[in-house]
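Here the complex is missing a single protein chain, while all its other protein chains stay put.
What follows is chain A.
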Amino acid sequence: MHRSPSRAVPAGRRQRTGVGASWQHGAVPPATRSRPGARKPASGNVRSWDEPTLAPVVLVRGPEDLLRERAVDGVVGLARERDPETEKVELEGATYGSGQLQVAVSPSLFGEAKVVVVSGAEAATDELYADVIAHVASPDPETTVVVVHGGGQRGKKMLDTIVASGAPVLQCDAVAREAEKAEFVTRELRAARRRAEPEAVRALVDALGNDLRELASAVSQLVSDTTGTITEGLVDRYYGGRVEATGFKVADAAVAGDAGAAVALLRHALATGGDPVPLVAALAMRLRTLAKVAAIRGGGVTARELGLQDWQVRNAQRDLQRWTPEGLATAITAVAQADAEVKGAGRDPVFAVERAVLTIARSRRG
């Protein structure tokens, strides 16, 4: 029977790269492994999604699905590097039937290495959890099982068992903040061995930051279509005119009295799939904060009682310098009217929001 001669090499490399203390034990027979004190404590072996590693069981967890995909690709890539013949077997958690994992990990006739990817473990059948827990107890050192969990409480026992066994955990946290998105872009560029001006990175995040996947594909397009340092002008040529607009940005512009910018942002938000209802809610929330801070200034209540953060109070106080109570009243009335119209009292929801935005911008003094 054919056995790849390279098989001996990766095992050695696994030892060298030092995946994790207990996994070195994982390669030795179970009798030795169950010796007390040989197990790692439950602290786990957590690493970032872009530091994939090979082990009999790898857990990929976190809410960001692009990163989860990257992490899985990374693990599969490592396995193929070790043995180009490696076969990738995919199992879906939601439709998993008892014993499928056992079938998938058992050696095939030709003995090529295997990577078994179990996706959707956050919404899987109970059979999967039972099988994975059983597998973690006596893993097959020749194959790699990658369990992909998108977050949430389901399957917690399985997750705990995997983490407690000391298996590597590739963490895929949500990329939510601007700074994190910028870092993500920089990292992507570094991986492609390209440089970019900080302004270019910021412009890219502004234009496409709503969706990480879109951001990643934009970076790869820029990388493949251009040469040299990526400049702001270059980003503008490819993605110029696109703005990541949320209801909050629209509200900020409207409260600042910048009618033109507010309407432009509103149109961007609507054009990129924004719905009028949450836009109106964002406007209402902004005005509510202003009014509450005005009440704080009038005395009698504190920001803490109203559940406002310091920065909210600071921002609102700055804005309030240009607002009169009358203007605020007009604005709140207009937004309530817009909410009614968006929800069926008017014929054109988009027009209703636009009119509310214009009224807010006009209600501001000077």
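Here is the rule we use: a residue touches a chain if its C-beta (ideal position, glycine included) is under 8 Å from a C-beta of that chain, and two chains touch if they have at least 3 such contacts; residues count from 1.
Here is the rule we go by: contacts and distances are computed from a predicted model.
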The complex's invisible chain, by UniProt name, from "tRNA N6-adenosine threonylcarbamoyltransferase", "DNA polymerase III subunit delta", "Deoxyribose-phosphate aldolase" or "Oleandomycin transport system ATP-binding protein" = "DNA polymerase III subunit delta"
Residue, one of A:Leu212, A:Ala291, A:Val313 or A:Ala361, that touches the chain absent here | A:Ala291
Residue among A:Ala137, A:Ala271 or A:Ala345 touching the omitted chain = A:Ala345
Against the chain that's been left off, what residues of chain A make contact? List them.
-> 125-126, 281, 284, 288, 291-298, 301, 306, 325, 328-329, 332-333, 335-337, 339-340, 343-345
